[in-house]
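Notes for the one structure printed next.
Missing here is one protein chain; the remaining ones are kept as they sit in the complex.
Up next, chain A:
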Amino acid sequence: MIEFKNVTKGYEKNASDALKDVSLFIDKGEFVFLVGRSGAGKSTFIKLLLREIEATKGSIYINNYNVANLSKKEIPYLRRKMGIVFQDFRLLENKSVYENVAYAMEIIGKPEKQIQKRVPLALDMVGLSHRINHYPHELSGGEQQRVVIARAIINNPTILICDEPTGNLDPETSYEIICILEEINRRGTTVVVVTHDREIVDKMKKRVITLEDGMLTVDDATGRYGYEV
């Protein structure tokens, strides 16, 4: 569950705000596309969700917790409730596929036994069981993104945030990736996909939230794009 109440974010005093009075509600288990041109405020939206930055005005709720009230020490625990998929993958080159996924569990102190059990399951879910001992540079872009997704869901987040997950992939691979995300969503995880991949958005017929110049202009439940490309 994600809720923005009249959220405004300005970076510098005299510059125009990156987000202007944005209010939105994303329910548990929804699949939402967030679209908009470069500079429309998509990155700011993600950074706010991760509490990398704080809103200038308004309040943000994640799973009914007001994010602004979190102390610095609590932020890591907020992030454990969320999985993040980056456009540029951000895999560790010196670790194998298995180790990259296991890493996310090691960091938060999961026991080795549980790691050995869950990592293969997650890799199976994204269809990468056959690549388990390969290293990132041996994989294609699509395969690397699958590893990232496996890493993002390994700790059972309630929300999966994807920042341009198909930005570096060809259309066919992109579609496969989105299908994996849809499957994850079907199992109950809220999925937010930030993208400007029009083709994918049109194909999926999911809810689309459009940002333009920091303002929420269109929130359409049936997949209509809010601006012309």
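Operating definition for what follows: contacts are C-beta pairs under 8 Å (C-beta built on N, C-alpha and C of every residue); 3 or more make two chains touch, one makes a residue touch a chain; residues count from 1.
The rule is simple: contacts and distances are computed from a predicted model.
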Absent chain [UniProt protein name; select from "Fumarate reductase iron-sulfur subunit", "Hydrogenase expression protein", "Cell division protein FtsX" or "LVIVD repeat-containing protein"]: "Cell division protein FtsX"
Touching residue (missing chain; options A:107, A:121, A:179 or A:221): A:107
Selected residue (touches chain absent from view) among A:5, A:57 or A:79: A:79
Contact partner of the left-out chain, one of A:44, A:155, A:185 or A:210: A:155
Interface residues of chain A (partner: the chain not displayed): 50, 52, 72-73, 76-80, 84, 90, 92, 103-104, 106-112, 151, 155
